[in-house]
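Incomplete set of chains, arranged as in the complex.
Residue numbering begins at 1 within each chain, and the chains themselves are lettered A, B, C and D in the order written.
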Amino acid sequence: MPGPVASSAAIRLQLRSWPEVEDYLKTCKGVIVPLGSTEQHGPTGAIGTDALTAEAVALEVGRRTGVLVTPVQAFGMAEHHLGFPGTMSLQPATLLAVIHDLVLSLARHGFERIYVINGHGGNIATTKAAFAQAYGTAADRGLASAGALRCKLANWFMAPEAMGLARELYGDREGHHATPSEIAITLQLEPSLEAKQRPLPEAAPAGPIHGPDDFRRRHPDGRMGSDPSLATAEHGARFLEVAATALAADLERFLLDPQA
Amino acid sequence: MPGPVASSAAIRLQLRSWPEVEDYLKTCKGVIVPLGSTEQHGPTGAIGTDALTAEAVALEVGRRTGVLVTPVQAFGMAEHHLGFPGTMSLQPATLLAVIHDLVLSLARHGFERIYVINGHGGNIATTKAAFAQAYGTAADRGLASAGALRCKLANWFMAPEAMGLARELYGDREGHHATPSEIAITLQLEPSLEAKQRPLPEAAPAGPIHGPDDFRRRHPDGRMGSDPSLATAEHGARFLEVAATALAADLERFLLDPQA
Amino acid sequence: MPGPVASSAAIRLQLRSWPEVEDYLKTCKGVIVPLGSTEQHGPTGAIGTDALTAEAVALEVGRRTGVLVTPVQAFGMAEHHLGFPGTMSLQPATLLAVIHDLVLSLARHGFERIYVINGHGGNIATTKAAFAQAYGTAADRGLASAGALRCKLANWFMAPEAMGLARELYGDREGHHATPSEIAITLQLEPSLEAKQRPLPEAAPAGPIHGPDDFRRRHPDGRMGSDPSLATAEHGARFLEVAATALAADLERFLLDPQA
Amino acid sequence: MPGPVASSAAIRLQLRSWPEVEDYLKTCKGVIVPLGSTEQHGPTGAIGTDALTAEAVALEVGRRTGVLVTPVQAFGMAEHHLGFPGTMSLQPATLLAVIHDLVLSLARHGFERIYVINGHGGNIATTKAAFAQAYGTAADRGLASAGALRCKLANWFMAPEAMGLARELYGDREGHHATPSEIAITLQLEPSLEAKQRPLPEAAPAGPIHGPDDFRRRHPDGRMGSDPSLATAEHGARFLEVAATALAADLERFLLDPQA
């Protein structure tokens, strides 16, 4: 574990040069990959919510641990949200290929612990499938790191500490999509989003997720049982704090514990 | 809901003719698809465990509800078990295509509720990804049933009632792979498997799942914290009973509740 | 050649444990993979006919030779039957990937002779294409067994002995789909199917096979020149016998003859 | 059927303009697609044999019938010949996509009868699989011609008349690859090939076809039981004649017989 750094600039892969990465790999084989989505988040939420939150959590985890953070993959699997304008989705087979290729690129350089910090529930299934595909390819290609390669998916919004805080602040008005917890983080990150906040009618309850037409019929304004009007930027700061704390600890175990 | 039938022969799609299916569709748009895997189940467990159990639960749910049951897809995503002889795995991208094609075939005929009864944790991610892909294709092809199509994944071993019984019978010796609960069902289904049962040393603890070499290193005999020697055929009968009861009720909600 | 076994339980891969397969591979590198289809078989035939017959022949060949039999892949390439309710088809590209992945799984463990017993004409082309793709991948991955890997497709219904018996029993009423010979085997395997048997009008003659709409237009009840009402369970026993005899001999040559 | 034309220039799609094709489609919906391969043909045979022969037969069939002939797809599925320098092969999945796309292009313009004249046994399986895939796509895309679309594979070397002539001229020295019959046609087409002709030792007998290494081990000089030294250009003219006669009649049935 490289240890905390003063600013996120020090751990953003985008701001490193290749010799710096080469040096980094001499002492640490871990890397954080933020994964988001670009999809409707209710009548008042930002379309970029999942990418913005995943990247923010990832950068804060990186800052605390010194582990490199790659750019965010801002487009994820959001097929069920395609009934709402602005949603941009990769089909599952496409996202599978994207995650596969990114893992293989990193494994080729000698990274052995790929820690994906994810901001969107719809990415979970495909990302896990992609990991399984990537392990196979790494072995098939005879990569030196193939045997040691491990990928882990960390969904910040499912960290017990984050879920606990959401329950404490919002009770059952947290809901399941366009939740106040994620909206709160975006308010913290982008103050201009405050202007969209307004009281909203009771949201349609969360239901099962099928195709985009079915989704829009069930959830006419895009929310799933949530009340994002409860969110505040100050809440957002607290969510960032608890999520980063939880995931930094999880990442530490992932990197240091040979059984992790 | 067609209602209970006397024998599973009445609800096995394999034993129906096409005019019988045509008739069936006039009153019921639901269908059960059992999904298994063919993979190592520890030093004493049957390689077919996941397909045998999924099919048995599916047939019993079908018998109780009268809902048609398709043949089992016996090969699933078992890449991480490929370090053990006998495991046969579809790559994630392949299983995704299989489930996609099966859902599309059924949707073309007018089936609107596809209920996949699954016996293998490794299939979950890919199957969910496949559902998302299938909804998109159904719409792209302009299928009449596209708007009404709903797929649901039901993992029998994760039904609360089944997990409760496992906890009651085995406590923490249930483990996570080659579990006594699933082995119990196979003993009930195939008495010849009894001959393999024997006391086993303490299993390696369940850990995270990565590639096949990593898996075998962590779990040298294939078990993940389980003690399958505790399983009995009589237990198996009870697991079948609770799983079928739980899933039949779940299927009923899926078919009858417009919000399901 | 391991030699005959008392019951099919002894050669079903599903009922073996991985150490048993490991042992098996010390003396035999052969394995049987049954391949079927799930598709309409005329107004009185079972939708599962091709999978049921392929599996039954495979198990009987396994019993006589002691060669392991994997689970049946019950879904095949049946695109042209999709005009009839109940048909479930994998697109050719999907079935190609399935067979490819199964062969590669087996080759990885050291199996060198993959003997596919097939019950459906529509699978032939795609399965052969998949073999060619699999040989390439086995070499590309550097599998130890790549150079020795051989796959063979055995269509039980095209064994000269089976075709001879069909001609003897049914003459030109055997036809080409939903044939009395395959229906006979299903009657032998599943007595409940007897109830569907009834006299049928003259079937539309067999013609070329194109797309599903064209197929249904040519063959309105799904039959291609066949009279399945001639089938009896007793015939079915004879077909199983001659098919198993023929394929067991063929398998023996495949395993023992270095030129095979 | 447009009827015979004076020279092949009149029926080569390559030499037509699009308005001429538009006119053609007003009276004929048929088209011939020659399909070859680029692969070793023994120590004295031309690597282009399969493409040269398929194209020559196709042009002669086109000349006699007036049916348009597309350019030859000169690369086919020749994976098993990759052990010999000069072989260029498309993987099965690739050739499947090629044939699929070509059929769909033609169907989009209103062609309803696609007649593929093939010169290579290794293409058969994949081409048939591609037809099945293409029918599905034509329907999925809602092409006007989808319902009427029919594809047929015609392997000139398997026409009974061609096989009869080969038997008559060469008996069992015809063999199965780098056969005198196909070499004869190339001698007729390209007199410079005569210079390669020379007596050859007895060829390795034809065996089953598996991967490229296995193939080369069995057939060290690339021939499968054939004696191409028997071929003469005059024979080639006769093979062209009988193949074209047989396929022209077959094409006529395909175009004119609504049951074909």
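The definition used in the following text is that a residue touches a chain if its C-beta (ideal position, glycine included) is under 8 Å from a C-beta of that chain, and two chains touch if they have at least 3 such contacts.
Since we're looking at a predicted model, the values are computed, not measured.
The copy number for the entire complex in this file, given 4 shown chains of one sequence, is 6.
As a working rule, only the chains that are shown with their structure count from here on.
Between chain A and chain D, the least number of touch steps comes to 2.
Across C-D and A-C, it is C-D that has more C-beta pairs touching.
Taking CA atoms, the transformation carrying chain B onto chain D includes a rotation by 120°, reported to the nearest 5.
Taking the mean of the C-alpha atoms as each chain's centre, chain B and chain C sit 24 Å apart.
The mean-CA centres of chain C and chain D are about 30 angstrom from one another, to the nearest whole unit. The distance from the centre of chain A to the centre of chain C, each centre being the mean of the chain's C-alpha atoms, comes to 46 Å. For chain C, residues touching at least two other chains, in rising order: 82, 91, 93. Under the stated contact rule, the graph of chain-to-chain touches falls outside the line, ring, star and complete shapes.
Interfaces, counted as pairs of touching chains, are A-B, A-C, B-C, B-D, C-D. Remark: chain B residues 7, 9, 12-22, 25, 36, 38, 40-48, 51-52, 70-75, 82, 84-91, 93-94, 97-98, 100-102, 105-106, 108-110, 190, 192-193, 196, 222 touch chain C in the complex. Residue ranges of chain D in contact with chain B, taken from their complex: 140, 142.
Across the complex, chain A is touched by residues 77, 79-80, 82, 91-93, 96, 122, 124-133, 135-136, 138-139, 146-152, 207-208, 210-214, 218, 259-260 of chain B.
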